[in-house]
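The structure that follows is given in the form of structure tokens.
One protein chain omitted, others in place.
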Amino acid sequence: MQIGLIGLGRMGGNMRDRLRAAGHDVIGYDPRPEVTDVDSLTALAAALTAPRVVWVMVPSGEATRSTIRALADVLEDGDLVIDGGNSRYTDDRPNAALLGEHGIGFLDVGVSGGVWGKENGYGLMVGGSRENVERTMPIFDALRPEGPREEGFAHAGPVGAGHFAKMVHNGVEYGLMQAYAEGFELLSAAELVTNVPAVLQAWSRGTVVRSWLLDLLVLALQDDPTLAKLDDYVEDSGEGRWTIEEAITHAVPLPVIAAALFARFESRQDSSPAMRAVAALRQQFGGHAVKHAVGPSGTPGDIAGPSSGTGSTQG
Amino acid sequence: MQIGLIGLGRMGGNMRDRLRAAGHDVIGYDPRPEVTDVDSLTALAAALTAPRVVWVMVPSGEATRSTIRALADVLEDGDLVIDGGNSRYTDDRPNAALLGEHGIGFLDVGVSGGVWGKENGYGLMVGGSRENVERTMPIFDALRPEGPREEGFAHAGPVGAGHFAKMVHNGVEYGLMQAYAEGFELLSAAELVTNVPAVLQAWSRGTVVRSWLLDLLVLALQDDPTLAKLDDYVEDSGEGRWTIEEAITHAVPLPVIAAALFARFESRQDSSPAMRAVAALRQQFGGHAVKHAVGPSGTPGDIAGPSSGTGSTQG
Amino acid sequence: MQIGLIGLGRMGGNMRDRLRAAGHDVIGYDPRPEVTDVDSLTALAAALTAPRVVWVMVPSGEATRSTIRALADVLEDGDLVIDGGNSRYTDDRPNAALLGEHGIGFLDVGVSGGVWGKENGYGLMVGGSRENVERTMPIFDALRPEGPREEGFAHAGPVGAGHFAKMVHNGVEYGLMQAYAEGFELLSAAELVTNVPAVLQAWSRGTVVRSWLLDLLVLALQDDPTLAKLDDYVEDSGEGRWTIEEAITHAVPLPVIAAALFARFESRQDSSPAMRAVAALRQQFGGHAVKHAVGPSGTPGDIAGPSSGTGSTQG
Partner (left out) sequence: MQIGLIGLGRMGGNMRDRLRAAGHDVIGYDPRPEVTDVDSLTALAAALTAPRVVWVMVPSGEATRSTIRALADVLEDGDLVIDGGNSRYTDDRPNAALLGEHGIGFLDVGVSGGVWGKENGYGLMVGGSRENVERTMPIFDALRPEGPREEGFAHAGPVGAGHFAKMVHNGVEYGLMQAYAEGFELLSAAELVTNVPAVLQAWSRGTVVRSWLLDLLVLALQDDPTLAKLDDYVEDSGEGRWTIEEAITHAVPLPVIAAALFARFESRQDSSPAMRAVAALRQQFGGHAVKHAVGPSGTPGDIAGPSSGTGSTQG
């Protein structure tokens, strides 16, 4: 079937390729002339035969919201817009309402699979009406992995449910990644295991912890067995934060996902104000040695404390 | 090749089947007459041709240690003992030393795969000398999954490294399970997603969170879509505890694995003394309503507090 | 000085008493006839001499917002409204703006001290203009504890800063309470310490952990040495949740405060869906015994699992 696709970056570009490979007629729009098929959203609307289906694959937040607003102007009654980006689910109902005023339908789709989706297919979680879902099923079938439809696709519920499910997916993902990462660190810290990458690779088949994320970690370790080439700075794209906020709203305890999120926050701090406060407290009550911050001269901080002796008794 | 196998429970029995299906000559011993091949350890030793290989697959701790001691008596110089149970890695060197006094070799093997291993094969992590590992490789090759050897088998290091790797594997497993569980709970708590099992099933292929544990959760939800038939009481077999203890020894932060372990501890408490203390504090400083414990009559605890009114300002 | 006080519950009523004891002229309003001094907000405004100062001490959220709206109507240019309740700090700027349209000033005040404040005084954190703070200083001086002003009072910053500081105060409070509670539980669990209340009381002076919360816990244990009379159900009033949400906004890791909040969420669950999911996974991969949920007949859940035997090797 014919589909417009807005946003031809890492994800959108790959999806265009996968959809075309499946025989669909994809007209892509992107502000970058070297990748776009048409010059403008207006040109995209003109190039598509009504009733149109347009898939939006741009960064979440204002970029998506402004794209939706623009589409409300260039599309018309009977068309359908799909937001396949990582929008917060709370954006979906307003977006759907705005489009609905023009008779334009809306689906929100959580898409998982990263850069590997082009080849493997993408896991899809969809929110919206049954009618709109069925109308777009050929596209979903082309994007999802080979195999039974229900193993790579779900109609999760009404508008918002697709992005909600994707948000939770990413929250779970944080927890999974951190669990493997902690295991990697402990294996590395103990000197008993002499070949950490080999152990992780041996977990690839048969074990309880086998997974695609594990496969990726094994891959990463092939190039860099201790990951020494990488900085330990880890960004977050927002969905983990939303997951915790949603958990708080529903009074759901998420200790593991929260710990994984906080570990990322910590990874980005050059100096933790909290831990400076703990150091200050220890110095106050126990006369414990503390490190002074590195001076402007770049000399490493020295250890300062009271004249040592036997017998400190505080923690 | 020929191998003795001690312990024919869920794991050992399945392993005997898998080894025999691969053409190996397995002589099993178990105290239960209905499953054993021989009547005693002495009979087992007699039935095996020297130099013997004996795989021990009994509960960790004293059961394993006493089996090793017994084997030190009935085996002889040149034989080899493999501990494939879930022994704490700190048991391995003493066990190896004891056997070594009699010229008997030792390997420790972490085995993962649960009841599915009979069919899928088991992930194997081995500690010990290269010579002993090579001698037993036909057995390992039969037990591990199909595919490249390194994806289901690793020689992790010297004696102890196999069980150490398995301990960390299980710690990671705790974190993974808890991450999926938290996602399941949040999806269930929000009313937006109308079909939680379908969403989890849709994560099975293509997504970043796909894994074997996810497949098992999908399976469990097919019978019991809200898991209402289950109690929320979760045991632990000890390896998660050892993982945290090892992390403490090495000053490795494991917030996710520790949170997963503590969640299990909490799941087993009828009443948390800590949370009673928090309730007591709230009552003390704020006159907050608290619940009284259920009386012996079984009547539910009532809410008690000072006469209500506007304007409490404490947390 | 003269002040109107809206809300005469646990906190407001005590504050009226403390202010009057300090010689201030307090006119209180509360919908409950038995405690109020005037019949309505209009009557309150009429009874106060302009320029008026009115302290609002009602539950946060809509109750406070609607009171502010009503005051915007009955007060006039030059008056001052103080929100001393537990409003979320994000309410303060809108409330200040609404009142500002009528020429009415605004201060937000975080008040800590609970039911003990009447006697001990209240810790106060204030947000707003220096001018408005100075105007109200006699009230603050009467409410705060004896001693140096800066040890029970702070002008924290502009509008919103008072409630922000109080929100963080309550977040810290969650962490402190949970820390003592965990210590109480561990002391109780080990049989070595034969007199847990005596140990906690011995921490009251001289130790590093001495605090007012500890004093309250000691008090609670005098009546109920194991806290057996209490249920372990712990409510939260919202400020801990806001603290975590704010931390997420600023990418600040708060592992301890989050853990304390989640412990409260867990305390309120009869059955944890997450832990049922973990139980389900253990049953799936390892054939581990699980407990079935209690049936409608009230019979306790039985332990069900595969026929037992030696040698399970999963966590």
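By written order: A, B and C. Residues from 1 in each chain.
We adopt the following convention: a contact is a pair of C-beta atoms (placed from the backbone, for glycine too) under 8 Å apart; a residue touches a chain by one contact, two chains touch by 3 or more.
Every value quoted in this text rests on a predicted model; they were computed, and no experiment measured them.
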Touching the absent chain when the full complex is considered, from C:V38, C:A63 or C:A179 | C:A179
Among A:F106, A:F140 or A:Y180, which residue is in touch with the absent chain?
-> A:Y180
Among the options C:H155, C:R241 or C:K291, which residue touches the chain absent from this view?
-> C:H155
Note that chain C touches the absent chain at residues 89, 112-114, 117, 120-125, 127, 144-147, 150-158, 160-161, 164-165, 168-169, 171-176, 178-180, 182-183, 185-187, 189-190, 192-195, 198-199, 201-214, 243, 246-247, 250-257, 259-260, 262-263
For chain A, the residues touching the chain missing from this view = 7-13, 30, 32, 57-59, 63, 84-86, 111-112, 114-116, 166, 170-171, 173-174, 177-178, 180-182, 184-185, 188-189, 213, 216-217, 219-221, 224, 226-240, 255, 259, 263-264, 266-267, 269, 271-294, 301, 306, 308-315
In the complete complex, which positions of chain B touch the hidden chain?
-> 208, 241, 244-245, 248, 251-255, 258-259, 261-263, 265-266, 268-269, 272, 274, 285, 314-315
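By definition in this document, only the chains that are shown with their structure count from here on.
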Most widely separated chain from chain C, with each centre as the mean of CA atoms | B
For the Cα fit of chain A against chain B, please give the angle of the superposing rotation, nearest 5 degrees.
-> 180
Chain with the smallest distance from its CA centroid to the overall CA centroid?
-> A
Go ahead and note the Å separation of the Cα centroids belonging to chain A and chain C.
-> 35
For chain B and chain C, let me know how many angstrom lie between their CA-based centres, rounded off.
-> 41
Please list all residues of chain A that touch 2 or more other chains.
-> 208, 251-255, 259, 262-263
